[in-house]
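For this view, one protein chain was removed and the others were kept in their places.
For clarity, chains are labelled A, B and C in written order, and residue numbers in each chain start from 1.
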Amino acid sequence: MPNGFVYEFLFYLFGLTAIVSAAIFVTRRNAVAAALWLVNTMFCLAALYIMMDAQFVGAIQVLVYAGAIMVVFLFVVMLLNLGLPPSVADIKSKGARIIALVAGLAMLAELLVLARQKLPAELPWLPRETSVTTPITEPLFRTYLLPFEITSVLLLVAIVGAVVLAKRRS
Amino acid sequence: MVPEALFFSAILFVIGVVGVLTRRNAIIIFMCVELMLNAVNLSFIGFSRLYGASGQVFVIFVMSVAAAEAAVGLAIIIAIFRHHETVDLKNINLLKGWCSNCPWPNRVECIRLPAPSPSWCGCCRYCR
Amino acid sequence: MNTYAALMLFQHAYDPQAPVHGAPWLWFSIIKILVVFTVLMVTIAYLTLAERKISAWIQDRHGPNRVGPRGLAQPLADGLKNIMKEETYPSAAYSPLFILAPVMSFIPALITFAVIPFAAPLPTPWGLVDMSIADLPVGFLYILAIASLGVYGIVLAGWSSNNKYALLGGLRSSAQMVSYEVSMGLAVVAVLLLSGNVSLSSIVASQVATGWYFFPLLIGFFLFLVAAFAETNRLPFDLPEAESELIAGYHTEYSSMKFSMFFIAEYSNMTTASARLTTLFFGGWAVPFWTTVDTAPWHWWKTVITLVCFMIKTGFFLFLYMWIRWTLPRFRYDQLMSVGWKVMLPIALCYLVVMAGAILALDAAGVAPSARFGDFVPTYWAILGVLNIVLAVLVFVVLDRGRLVSPASARVGPSELAELRAMATRGPAPAQGD
Partner (left out) sequence: MHPLAGSIAELVWLLPILPLIGFVINGAISLFTSFHAGPADPSAAHGEHDVAHAGHEAPDTHDEHAAPKRAPLHAIVTIVGPLVLLLAFGLGVAIFVAMPSHMATPFVKTFFAWMPVGTDLPIHWAFQVDQLSVMMVLFVTGVSALIHIFSVGYMGDDPGYARYFAFLNLFVAFMLVLVLGASYPVMFVGWEGVGLVSYLLIGFWFNDKANADAGTKAFIVNRIGDFGFLIAMFLIWSNVGTLDFSGVAAGVGSLPAGGPLLTTICLFMLLACTGKSAQIPLYVWLPDAMAGPTPVSALIHAATMVTAGVYLVARSSFLFSLSPVACLTVAVIGAVTALFAATIGLKQWDIKKLLAYSTVSKIGYMFIGVGVGAYVAGLFHVITHSFFKALLFLGAGSVIFGMHAAYHHTHSTEDAQDMRNMGGLRAYMPLTFVMMWIATLAISGIPIFAGFFSKDEILGSVIARAADSTLADVHWLGIPGSAVLYAVYVLALAGAFLTALYMTRMMLYTFHGPNRTGVEEQAHLHEAPPLLTFPVVVLGVLSVLGGIINLPAFLHLPAGWTGALDQWLAPVVGDATLHVTHGVAAETPHEVALVGLAIVVAIAGIVTAFVKLKPAALVPKRDAQPATGFERVLENKYYVDELYDRTVVTPVVAVSRSFLWKGIDAGLIDGVLVNGSAWFMRGLARSGSWLQTGQVGAYAWAIVIGVLAVLGAFTLR
């Protein structure tokens, strides 16, 4: 089990980077810059996943979120040419921001109180010899097979829906 | 490391919430929602350290749902942009049934009016 | 406890066939990073020369031959020129991203190399050193993930230049890469079916044991090859920088070293893609028909031979890149998209289903169940290979007949043609609807 100073240091580093990036993302006026900060957050999260023995999920986090979803976001931003110049002052007024911050802090306080529960002991790390995809195959293809299959239907519906919505009617 | 992960997750989630509350750009709000989903994913991964690999499976599901949502949501945003030339949510309130600056904010009266007037906004289908 | 750990370390120190642990591992990693980076950079520099020489050869001329003996110092001169030239910053550009973009296109291309095993493990007094920088257990997914990030540099370059040609190039590139990424990922799933593991070293090990995947996964290889060309924005898919349409696409506004970095990124992408093709389909560093070299116990000369072998294979694919560049014309943009979505994606999906079914059927029929992971079984391989050939014949001969691949053959319908002609004589037609 990789523990010790280096591990913890890196864990905190990635976590804090994720949080700082997210905070910057929320406050950027420029949509493209915001999206890039969000990508950074997602990278850090992928690193956290890998450090918590979820290597497969970490890889597809980069693949799906950073590589696909955020690219599509960027694509749309550019297609609509929204980034330059920052014409829309899309951040709300100061009062609204303060109220939102208060609500956010309240929610954070509540979440932290709730998170202070007694947690069970962590599971042992997988031995290095096993393939990293092995442990999730059992729940994915047996326990949650039906949701898995339904997800494929959902994706198909999403594809069709996106095509229909974005198609330019002549 | 699980409590730390939960801590990070909570903060990221709250940042996403605050983003949704303070922004007006539909795409940015969308990204904030994605951030919230990511925060939840982090919790799932943390819990999978405690309760087994099912948590990772849930993350996979969340990702596919997020992908589907991004596809459809962005398509909607493109469609809206084509119509309104903006993605500022302040101007997108068709859910209300009439536009905010319509002089006849009541659909029934709107129908009853005899002829179109130049002062109408023309943005709801009854005024048009 | 400490004594035991010390004993274990001690034992490792004197067993060159056991994996290396602890501090030596860190040092070896640093050394490998430095060496690989340096070699890669030099290779890339000389690839530019190779490209020009090969193009000259194909076009029956001499190519660069003034700097150094037979022009061998040309890359040095080019590099020097690029460093000395003036950096231009367009006033309307969004400068943070304008500067960041070349870096972001350069880095993913380089770090992909981190997981590729380029030679047999090297035994040292401190233990067995993997000849890859980091043998990630998710190496395969890592490759896909990092490859999908390559688009950022191009997209951001195009957008931040605030130039419409650059933006179009960036848009094209993002659409193109997203489209072909899917086919690429699906095409190589068949490799995973055969190898049963996602780590690249085990994929190579499986190919050593059972034979290269090129033959039993012929169509998958072909799909991957096409997708790799599209991913690297090389001809015939170099739409993002199509000179004739978009001046230079996303790097129109770039000059000097920043422009150069896009070139370095492109060539390192090519190198990485060639290395990936080698690793996934051509047995990686394995030497054909010489099992002694490919298997333990390891020895330093085996490492050397396999490294050379790997370089030859990768070099072949690099040559293929250049060869094709000077052979095939560029696709039109809509053709590119329709090939990606209407041809590549369905074929990749069907291929995956067919291969999975075939493997299942072979397993059920009891044709050497161990063939996938352990032994080389000619029957198994022959069946899959013949299946692939039959499928290829089906796709290209029977099914096609001017339909399946026709999106790529630039056919314009009569009405479309009339419209285009009208446009040519009268100027653009009035916008319809909307």
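The rule we apply is simple: contacts are C-beta pairs under 8 Å (C-beta built on N, C-alpha and C of every residue); 3 or more make two chains touch, one makes a residue touch a chain.
Note that the structure is predicted; figures quoted are calculated from it, not measured.
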Practice problem: Would you list the chains present here that the left-out chain is in contact with? | Solution: A, B
Practice problem: From the listed residues A:A106, A:I150 or A:V164, report the one that touches the chain absent from this view. | Solution: A:A106
Self-check item: Identified contact with the non-displayed chain, of B:A5, B:V20, B:L35 or B:L74
Solution: B:V20
Exercise. Using the touch rule from the top, list residues of chain B that touch the missing partner.
Key: 17, 20-21, 24, 26, 29, 89-90, 92-97, 100
Quiz item: Which parts of chain A are in contact with the chain that was left out?
Solution: 92, 103, 106-107, 110-111, 113-114
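Definition applied: only the chains that are shown with their structure count from here on.
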Quiz prompt | Separation of mean Cα positions, chain C and chain B [Å, integer] | solution = 37
Quiz prompt | Where chain A touches two or more other chains, by residue | solution = 56, 60, 68, 72, 79, 168
Quiz item: Which chain B residues reach two or more other chains?
Solution: 82
Exercise. Provide the residue numbers of chain A that touch chain B in the complex, in ascending order.
Key: 8, 11-12, 15, 18-19, 22-23, 25-26, 31, 34-35, 38, 41-42, 45, 48-49, 51-54, 56-57, 60-61, 64-65, 68-69, 72-73, 76-77, 79-80, 82, 88, 90-92, 96-97, 99-101, 103-105, 107-108, 111-112, 115, 119-123, 135-136, 138-140, 143-144, 147-148, 151, 154-155, 157-159, 161-166, 168
Quiz prompt | Complex interface listing, chain A residues touching chain C | solution = 30, 32-33, 36, 39, 55-56, 58-60, 62-63, 66-68, 71-72, 74-75, 78-79, 81, 83-84, 128, 131-133, 168-170
Quiz prompt | Residues of chain B defined as touching chain A within the complex | solution = 1-8, 10-19, 21-25, 27-28, 30-32, 34-35, 38, 41-42, 45-46, 48-54, 56-57, 59-61, 63-72, 74-79, 81-82, 86-88
